[in-house]
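A single protein chain has been removed from this complex, and every other one stays in its place.
Up next is subunit A:
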Amino acid sequence: MRSHYFIKMPLVGAVLGAALFLSACSSHSPEQSDNQNQGSNKTESELVINSSHGSQTLEPTVVSYPAGSSVQGVSLSENAAFEDPLEFINRPIFAFNDKLFEYVLIPAAKGYTKVVPDPVRNSVGNFFSNIREPLNALNQLFQGDVGDSGKSVGRFLINSTVGILGFFDPATSWFEIDEKVSTINDTLVNYDVGYGSYLVLPILGQSDLRNGFSTITESVFHPIQYATENPETLYIQAYGGFHAFSPEAPTYEQLRSETDDPYIFFRNLYMQSMLRDQQYPELQNGAAVEPANVADDASASPQE
């Protein structure tokens, strides 16, 4: 079930901004273990303005985390935010994924969105969201967030029963308990585990070592595993991923077509968003901002 995020990651990671699983995490402090990021993050975090008004600082609205070696030949190594040591293996996998998308997944996704009516796809989305609520609850518990964990359990109970196996979402619409996705990755971030390195997973797309581990592990412990047997489980999980990917297919296609080196583009897109989320952690339990909304919308958006 987690898998759909991976496919989605390169596609809408940017578009959904904070929405994805990294941002939904509850880590309070930027990554400590990741020393190479620290330097650049610090310099980026505030703009210093010297003018007739004196010296002032300002939070930027747009940030950048340059790659260590740029393909464009511009050396940015002095303030590189990340390296890509696995490029030699990532590139071939990316190329494979790219062809797979182009010839199989995108045409299929287009057909899928065309044929299946919106309300149906909405319900499918609800179903997949609901079925991973126990995972959310566990992760939130591990992150020490008992309140959110309880909410996730509550949502699961309501939606699985009143919401008819999770095909509807009365927890949100009637009880106003918003969904808040939490993954193993979030938990790891919470325990200051570094992301390791950029990684492209076959079929699933852009990721990193930490997130890759999270994905694989979650798919093993996914609640669906306890409800069905293989190969049905696999089919269902694959369908879940495909379902999440389908509305984004045209997006991938468009971005891909406008880019000279799609590998670099999607890598930077992924890495910058990830590093940004690390540097600007979610406002936890903020009175005004409800971080839960973000996660909710993230997982819900493909269905909309």
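What we mean here is this: a contact is a pair of C-beta atoms (placed from the backbone, for glycine too) under 8 Å apart; a residue touches a chain by one contact, two chains touch by 3 or more; residues count from 1.
To be clear about the criterion, contacts and distances are computed from a predicted model.
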Protein that the absent chain corresponds to, by UniProt name, given "SSD domain-containing protein", "ABC transporter permease", "BtrH N-terminal domain-containing protein" or "Heme exporter protein C"
"SSD domain-containing protein"
Of A:Phe175, A:Tyr239 or A:Tyr280, which residue touches the hidden chain?
A:Tyr280
So which of A:Ile49, A:Val104 or A:Val120 would be touching the chain we can't see?
A:Ile49
Touching residues of subunit A against the unshown chain: what are they?
12-19, 23, 47, 49-53, 56, 58-65, 72, 251, 254-255, 258-261, 264-265, 268-269, 272-273, 275-277, 280, 282-283, 289, 291, 293-294, 297-298, 301, 304
